[in-house]
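Can you read through this structure? Questions will come right after.
Complex shown without one protein chain; remaining protein chains in place.
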Amino acid sequence: MSENTANTKNTKKERLKQIKRFNAKVYRQYTKDKKRKIPVSDYITEMRDADNLLEFDNLQAYFYTDAGTVKAVDGVSFDIPKGKTVGVVGESGCGKSVTSLSVMRLLQGPQGQIAGGQIRYNQESMQRAVDLTKMPMDAMQKIRGKEIAMIFQEPMTSLNPVFTIGDQLSESIKLHFPKMSKQEVKARCIEMMKLVGIARAEGIFDNYPHELSGGMRQRIVIAMALSCDPRLIIADEPTTALDVTIQAQILDLLRELKDKINASIMLITHDLGVVAEMADYVVIMYAGKVVEQGTAKEIFHDPRHPYTIGLLKSRPVLNEDVGRLYSIPGTVPNPIEMPSYCYFKNRCEKCMECCSGEYPATIDVTPTHKVNCWLYAQPSAGSEAGR
Amino acid sequence: MTDNILEVQNLVKHYPIKAGVFQHVVGHVRAVDGVSFSIRKGQTFGLVGESGCGKTTVGRTLLRLTEPTGGQAFLDGQDIFSMNRSQLRAIRPKLQMIFQDPYSSLNPRMPVGELIGEAVRQHHIVPKDQYQNYILQIMDACGLRRYYIDRYPHEFSGGQRQRICIARALALGPDLIIADEPVSALDVSIQAQIINLLQDLQAERKLTYLFISHDLSVVEYISDEVGVMYLGSLVEKAPTADLYQHPMHPYTRALLSAVPIPDPDIRMNRTVLEGDLPSPANPPKGCKFHTRCPNCMEICKEKAPDFLDYGNGHWTACHLYSQAGENRADTTDHSETDDPSENNLS
Partner (left out) sequence: MAQDIQNTNAAEQDAFEQSQVILTPTQLVLKRFFRNKLAIVGLVILLVMALFCFIGPFLTSYGEYEIFYKHKETGAEVMSSTYSTLSAEERAMYEMNLKAPISKNHILGTDGDGRDVFTRLMYGGRISLQVGFCVVIIELILGVTMGGIAGYYGGKVDMIIMRLVEIFYCIPFLPLMLIVSSVTSAMKVAPEQKIYLLMLIMGVLNWAGVARLVRGQILSLREMDYMQAAESMGISVFRKIFKHLIPNVVPIIIVMATMDLGSVILTESTLSYLGIGLSFPYASWGNMINAVNSSVIMKNFLNIWIPPGICILLTVMAFNFVGDGLRDAFDPRMKR
């Protein structure tokens, strides 16, 4: 027995060593790539559909840790059409935030890297489509903040406490529009603050973040994101840290703005209620993969994947009498060494024989509604054609 | 009256604000400002409100984790606030708490068995020879595997940690459990597991819960009676169905309409509250809600409304109802048309 444990211990050590060697190799490659000059032709691509603003195509974002490779995002594909809101829903650790950070190229290297796939962005300002995953950092800088803006979860920490609101708002305007005069910049800031519903904009311009309430700060963060007329706004849990009544204010604001500014919104949240209110399309993620996507109506009225169904049933809904709350048993599998079969198998109620086989392919329920589950695979003609 | 397990009368907790070199008191934060309610045995009382409304402070003062400034609280007829240390220790097992953050509420240097069993031994809940068995039974009841007993908290996920916290509270055989946002730090699918566990335990062991949360749908699901707090005071208190179907206080109505419904077809015309929560250090004169109230009247700015019973155990503090009998009839109608469930249909 003791020999046995010693053996496993040895193999474990061996494995850790392998991981370390592998990681070192990956890190070296990363630093080399970073220094390399990337010609424009390398990152120019074609959009699959010209009406899309952003297309994720088999995106893979991995974290190379000492314990092994964590596939935080593993083959995610979905589109963000122009002027629409796409809600990305999932529980903590499902890779929804990593997906958004990949768009901005903000993953912490060299541990976190985009390992494969494409993020195609329709850069209309330059009349071209680019692959954000291959873009050099200096070109990325021009897109970040100007064309793609981000709203973070914590309004408390996403503002710098030592600068005034005005300083922080005008910073990115100055950066992206260097020709603007001081007065113009300030006028623009105040216009933005009025846009997000701040009545005393002139007064608040010289305030410091700590003098404002949480809701106000989130408005400022939104104003910052909007200040350069972005084409895409990534909102990472924009209302999670706020109270219900403030959340309602912010959601109303975001919905209003969506019509005014004609931008697309990628809304990342775990709250299905928020998604239902805001989103046109919904993407459900589980353990680094998209398990189901479709229009909001399709997802909420006709959910197909057992995980989506479970998620919808496990939240009590106001003024709706449910008997016992449905709960998905078990927990998310360990992110290292994911199984080859369906990741949801161990928690699934409708688990079948074939679920132990390979990971289910994407099946089109309708042209917009896609699901990855063996339940909907046609045994005869379907599964391959479905791809 | 006698089947009330907890009775809180006019609970007050003020925190002094100190300033200057000599730290003299310049004012008070009125965290809890005269809260009264009672909980019947075997029932769940939900306490909802936004952050900073004092709901957590209510829970902590009831446990005497912070000392109350005034008021009385009776657990099974015994006054908690007038007890000395040893008396308090003796009744501790009857009154337990589950905390919000399952990560900081477990001592990282103790194995699960010790975490659950420590207080059991201290209070001699079971004879020594049955101790081990008792702990295992409690773990079974909370859905923890028996072999977890020697493991340390760092090996568990949030949901399992919260189960350990529940087991720890349960092991003392409490009558009343104060659950302070027990599920808000957890993922949706895990929330459902924990809520179901709490309900199963309540049915099995005739537990009483004081369920503190900001999540209105969870509170509706789990509670028999709900109290809504705003700036340190209760503004409305009623049996759950009554409160959610016919909310009286404008604040309750706004809260309910602010909850997002997971159905894209429902576009509610919600009453969005203007502005932010005033500072509890300097609450507005008159009705505390008048600065944000959509139905604000002259009297609201002058005089604070009384907390009155409007039948069927539906209490509220609002001038809309307190004026005259005929007025009341109007406003109840009004409240029904503003009812979110009706709006849902539109």
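Going by the order they are written in, the chains are A and B; count residues from 1 in each one.
Criterion: a residue touches a chain if its C-beta (ideal position, glycine included) is under 8 Å from a C-beta of that chain, and two chains touch if they have at least 3 such contacts.
Just so it is clear, the model here is predicted, and its values are computed rather than measured.
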item	value
Listed residues B:14, B:168, B:237 or B:290, member touching the removed chain	B:168
Selected from B:18, B:109 or B:206 as touching the chain missing from the view	B:109
Full-complex contact with the absent chain, from B:5, B:97 or B:300	B:97
Of A:180, A:261, A:351 or A:365, the one touching the omitted chain in the full complex	A:351
Footprint left on chain B by the chain that the document does not show	60, 63, 65, 88-90, 92-93, 95-97, 99-101, 104-111, 118-119, 122-123, 145, 147, 150-152, 154-155, 165, 168, 172
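Here is the rule we use: only the chains that are shown with their structure count from here on.
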item	value
For chain A paired with chain B, centre-to-centre distance based on mean C-alpha positions, whole Å	34
Residues of chain B touching chain A in the complex	50-51, 157, 159-160, 187-193, 195-196, 199, 214, 216-218, 220-221, 244-245, 254-267, 270, 272-273, 276-277, 340-341, 344
In the complex, chain A residues that touch chain B	91-92, 213-216, 243-249, 251-252, 270-277, 279, 296-297, 300-301, 310-312, 314-319, 322, 324-329, 331
